[in-house]
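One chain of protein is taken out of this complex; the other chains stay put.
Going in written order, the chains are labelled A, B and C, and every chain counts its residues from 1.
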Amino acid sequence: MKIKCFGIAKDITSTETLNIKDHAIVTVSDLRQWLMTNYEAFANVKSCMVAVNQEYANDNLEISDLDEIAIIPPVAGG
Amino acid sequence: MKIKCFGIAKDITSTETLNIKDHAIVTVSDLRQWLMTNYEAFANVKSCMVAVNQEYANDNLEISDLDEIAIIPPVAGG
Amino acid sequence: MDNKIDILISPKLLSIDRCYDFVVNEGCGGICLFVGTVRNRNKNEDVTHLEFEAYKEMAVKEMNKIAEECHLKFKAKKVAIHHRTGVVSITEKAVIIAVSTIHRKNAFLACEYAIDRLKESVPIWKKEYLENGSYWVNARP
Partner (left out) sequence: MDNKIDILISPKLLSIDRCYDFVVNEGCGGICLFVGTVRNRNKNEDVTHLEFEAYKEMAVKEMNKIAEECHLKFKAKKVAIHHRTGVVSITEKAVIIAVSTIHRKNAFLACEYAIDRLKESVPIWKKEYLENGSYWVNARP
């Protein structure tokens, strides 16, 4: 499962694209849990959104390797 | 006493500058009265303002030949 | 003339760039511009063009007052108000107002305040030309 990382998420993971192999990740919520477990620094970030196929996703949305998934830290355009 | 005329007031008086010689005109109110009397067409115009020395003037302001006086029909800038 | 304010009344084409370049500055984060253009329709009639007449000296004074109010009421950093005179064609700019502020909310408030006030108090008159005739806008009861 590939996860695009932007902004502070890219700094924390040190990569633009995380490549996760963990079959326990079924929903967006699982992905969040995985990130918090594997990168403690996310505890110091305001809560991130997750986008699935370029749309903001709810925690209970199921995700698969076929989806385009991105971590969206608090936005700051303009 | 010279009176600058703009917009519809210029059309009604057919001049850019009215030259009035009437010692009965002491205040802005007198000028208004004079205009209504001499140019009936002002009856068909929304009420005009009068500017004295480039400031909107009250009806009771006294005016003289030394003042810069203008008839200000309803404005429509922008 | 205060260098926080740029007022222009001109028979030449107005320039957004000139207004923008005047108001932009290092300390501002938000710039709001309003541009009033000439529409081809008004009250269900085809408009061919407009003509603006100004009592120029007084109009400049009134526009300066409005800009000063933008500084006082909305902490505007810089304000530009430019108005056309003479014949103005469809889609041409009749008026440009530009306001820079530290935070954006006040830029919108000041810019809208300025155009509302301009339409109320600045001695400029607009003649609307239709296919078959012309009339001074707002002049009739």
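Definition applied: contacts are C-beta pairs under 8 Å (C-beta built on N, C-alpha and C of every residue); 3 or more make two chains touch, one makes a residue touch a chain.
Fair warning: this is a prediction, and the values are worked out from it, not measured in the lab.
Across the entire complex, contacts from the unshown chain go to A, C.
Contacts to the hidden chain, counted on chain C, fall at residues 16-17, 20, 24-41, 90-91, 102, 104-105, 107-108, 111-112, 115. Where chain A meets the chain that is not shown, the touching residues are 4, 6-8, 10-11, 44-46, 51, 54-56, 70, 72-78.
Please note the rule applied: only the chains that are shown with their structure count from here on.
Compared with chain C, the chain whose C-alpha mean position is the greatest distance off is A. Centres computed as Cα averages put chain A at a distance of 72 Å from chain B. Distance between chain A and chain C, defined via averaged C-alpha coordinates, is recorded as 48 Å. Counting partner chains per residue, chain A shows two or more touched chains at no residue at all. Listed for chain C are no residues, as none touches two or more other chains.
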